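The block underneath contains the structure these notes are about, expressed in structure tokens.
With one protein chain withheld, the remaining protein chains of the complex are depicted in position.
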């Protein structure tokens, strides 16, 4: 009977064009999913995450990011993420987009992307965002992250539309020829909610997964394969002059290695639970948001033998422990950047500076891959903490090395520590988010980024 | 009906004396439980734990403990724990027991203890182990950890027989007047599988729980309450001269704060699963050992929808990540001890040495509370990793401070680092476990313990 069903299914069609990229085209066919998708407009906070567009520099988030990302766009403007529906608006408005930005920045925001890749090839990735790519996508009538990104518009089968994902999975040796339904419920999200970098040659969005999904596996990739292929860093840090790797939203990688991922639970199970729409029909929720807002549907079916309030407070404990540790690791990282700054201004040998910078680079990777992840530790509590631990150890290795050289040069360490406190204070007291980054640099700690 | 049942039950009795302390007295009444208890004789290893009496200094365990515990009994002999049935034999043979050891050391080993406390009061705790306490317990006909330690011999009700536990729980504000059945399935184990110290006044076994069960809560207790009451340290470290707190088997504290403890799962659920004895009857297993040997009973009851092999490999992953991190934290702690040693021999000011030692003390607490715990991280994966992270940060704070002072004194840091590698090598290459501790000290790093 099932083979018969299959055939019927294969011939059934929405009647839409295979190239359809407008969300609105799906509205009448799938009103319940479309309505559910519309809920992505809602803006509501949770303790550690949420959907309100506000700065990541807010005191209850990560106030020192303008120091830690100094010299890079993320020190200028960086906001809490929110609903898929805002993806285009947000990428358009963010100050990180400059006239030098490339097409790759549109990759995870617009439904036009798959067609543009097909049409333009490498010219898409490296194209100029403001001048060429954005106008073209607009003219194609794109939507912010839409049905066609995850579904075949004619059969509604789940599908992968971003080739970077398939490439990277295969590079790790994962067979992508016939993913299960369960796999696809992770994979569609894994197209975007992942760490990436731009290929040094053509600007292509690339995922560093050859050696595995753990922070140490990706770091190894960056130190070997990526370097061999000409990619060395995302930017040179303005405080320490270190070539830094920026980590981005590794939700997929973190989840896959965590307690739920290892148990076969998928993103969609929690973030797209079956929900009763229309007071009657069941659908997969298309409101991608914090599952803490929908615990009854997102968690209770599996954890039916637990009290939901207790479960929620368990999540809170995990997240609280996590955020405290993250802030500490970030703080030690800040100190390490300024110590290196002082090494440079005190005339310590190039070689020792480089050695210290290598520790700073590694340390920053190991906390940033955790900070960039979106669940405040919940997607993998032990793994995230392990990464933070490595980060603190590396930061301190840099600080220790710097201390040795600085004392040799006669630097007063106490004074240095006091200057660090001052500069941190200046950043946190600056109320204009756009100016915070300027306060991270001063006469005592001059800028180190090559002009 | 239930009140009727209660009355009948309450009058039922085993016919044994209320003072019965011999396991063999229970044998004929409860042959199935007694047989199950006899399985504690088995000796079988698991990857990270197990029941084979072998040294904790073995290369696949923690080979550098003779450095880390230098100056204390744990650097002389320390073995993997094994079945309850060996408790008396093991405490009798261990080289940590000397002619100065006190009665308190028998507290968690012998069924005679509750009666001795009752009879002797404080003279039990502070009594001389070899001269008085052991012979007395022998003459009373004691058993190694036995039925009467957890059961009322007449009613077989679970009970608490070690007053230290009740005292400590109440000190934290936990109501001990009517524990539930579920609570008792944790509490009977919490009498012994816990962190303790000997009261500075009367030598009484005391649990540092006033502020909570987390490593930081207990540390705070030691820095305040314990100090006020005259307890400052377990010993002075022979490498760094630091007053150190020894952490012991905090299985209860760790479990209570972990994912299972928070979900209301108890020690007995995993370590005493219902078992079919005699081919027919169901009893609570009285074979306290690694649940990895009995996963079908220990885990599958709750995790019935998971593949057991996959679940086992999940445990293995958690433990592997954990042990790797523990070894790293221990390694950094070793470095910190030797750096302080060098501060002392280089004539750095008392004040700065004290400051560095305070970091070393804290660092050692935070890794030791994890190393002393018995489940290689499984009882609380995130919590244990958090503790290790704090440990590394504190060790490095000491190292950084030391580096500053040592360079000021003209010490060659590279040489120092090389000497540390040499001394570690000497310890690990020494094959006589009893002599390892001697190799941790040499001309370059002279002993710092007051004679």
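Each chain carries a letter (A and B) given by its place in the written order, and its residues are counted from 1.
One rule holds for everything that comes next: a residue touches a chain if its C-beta (ideal position, glycine included) is under 8 Å from a C-beta of that chain, and two chains touch if they have at least 3 such contacts.
Here, contacts and distances are computed from a predicted model.
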Checklist entry - Which listed name, "Simple sugar transport system permease protein", "Nitrate/TMAO reductase membrane-bound tetraheme cytochrome C subunit", "3-oxoacid CoA-transferase subunit A" or "Cell division ATP-binding protein FtsE", is the one UniProt assigns to the chain that has been left out? => result "Nitrate/TMAO reductase membrane-bound tetraheme cytochrome C subunit"
Checklist entry - Pick from B:276, B:324 or B:354: which residue touches the chain that isn't shown? => result B:276
Checklist entry - Per the definition of touch given earlier, which of B:47, B:297 or B:345 contacts the omitted chain? => result B:297
Checklist outcome for this item: Among B:73, B:243 or B:264, contact with the omitted chain is made only by B:264
Next on the checklist: Of the residues A:284, A:428 or A:449, I need the one that contacts the missing chain.
Outcome noted: A:284
Next on the checklist: Touching residues of chain A against the unshown chain: what are they?
Outcome noted: 181-182, 185, 264, 266, 268-269, 274, 281-284, 301-305
Item to check | Absent chain, residues of chain B that touch it | outcome: 2, 5-6, 8-14, 30, 32-33, 151, 155-158, 178-182, 184-185, 264-265, 274-277, 279-284, 296-297, 300-302, 304-305
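We take it that only the chains that are shown with their structure count from here on.
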Item to check | Between chain A and chain B, centroid-to-centroid distance (C-alpha), Å | outcome: 41
Item to check | Of all residues in chain B, those that touch chain A in their complex | outcome: 259, 262-263, 306, 310, 314, 317-318, 321-322, 325, 328-329, 332, 377, 381-383, 385-386, 388-389, 392-393, 396-397, 399-400, 403-404, 407-408, 413
